[in-house]
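What you see is the complex with one protein chain gone and the rest in place.
Now for subunit A:
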């Protein structure tokens, strides 16, 4: 007897799309997510190229459908601990960590944040703003229920702080909430663990973290985000809008050994952000090869470039400090001075991928992405387990969607009649 349920690991764009297709077909889906929120990397973006649509608005209807669809069990703060069995019948153990806030009682009014005395760097905002020990990743994060970072809550240090509980009018704080272990049986598994961007500090010539006004791509994205640390104002770390910005393509491409595919176009989008927000800003793009594939891309690229972007091709580039600003030296000692530099580091597998690969006995290729068949980017080395989205390599959003739809199809087909 084939088990009809489906497990999806990772609730970003790929995981959401795959879950929705399976659930619409009437299947029970367990959608598990490590973070307290879902939506993955997409919800970090303000807008999406080439149509410059609002990213969170684009994803919101799909997120609502996940939350409302009774066939989908969304398990946040959860991880796979053990998998046994075979295609058509996998037994999975899931560790669901305590949230310490009731998903049923909490209405998301946010009254608990202010009284919390703990102040921490907000990882979702790339450390550009602070959060409390009880927190939501960003405003608008779903589910709209905070979590308590119990490791860093004063209660973990033995103090009897009750600030959030006292502020909560809905009896939603559960200090003695416990981790749970769930056992589920599924017929097929879809891996959608996504990506992260490399730490640009790995490429020392570019001075990331050494010089203060060098930003990584997601930091810049959060600066432009209207729900971000500056409410969408692009500011240097000194709090001023930059008069000039340099965007650096192909960071770490040679060291990594592959083109990350998405950077040329998102840096074009960033140039659009800058010109849109800061009148008169000077924008430079330093690149090695321009990769703007696909039918809508060239038009978008040309439209942005027409607004007066300085496109500079160079094989060599180094960055140094120049008073309060930054100096870029390229080719044979040519220089450009700017107030802000934004780096596009390589797309790499999510750090959690390795553990999942070991647990599920999945092969990873040389770059650490899940290995898939040459002509079938969703097929892993294990029958019944499919890979979707950036877990298998750098991908544009449309390709993530395609893989999710294909993986859902494969899972439905495998566990079908």
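One rule holds in what follows: a contact is a pair of C-beta atoms (placed from the backbone, for glycine too) under 8 Å apart; a residue touches a chain by one contact, two chains touch by 3 or more; residues count from 1.
The rule is short, and it goes like this: contacts and distances are computed from a predicted model.
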{"item": "Name under which UniProt lists the unshown chain, selected from \"Pyridine nucleotide-disulfide oxidoreductase\", \"Peptide ABC transporter permease\", \"Ketoacyl-ACP synthase III\" or \"Monovalent cation/H+ antiporter subunit A\"", "value": "\"Pyridine nucleotide-disulfide oxidoreductase\""}
{"item": "Which of A:9, A:22 or A:223 contacts the chain that the document leaves out", "value": "A:22"}
{"item": "Per the touch definition above, residue among A:299, A:316, A:334 or A:361 touching the missing chain", "value": "A:299"}
{"item": "Per the touch definition above, residue among A:43, A:83, A:234 or A:402 touching the missing chain", "value": "A:402"}
{"item": "Touching residues on subunit A - with respect to the absent chain", "value": "17, 21-22, 24-26, 48, 50-51, 53, 58, 62, 64, 68, 104-105, 107, 109, 169-170, 253, 257-259, 261, 289-299, 365, 367, 369, 374-378, 393-394, 396-399, 401-410, 412-413, 416-417"}
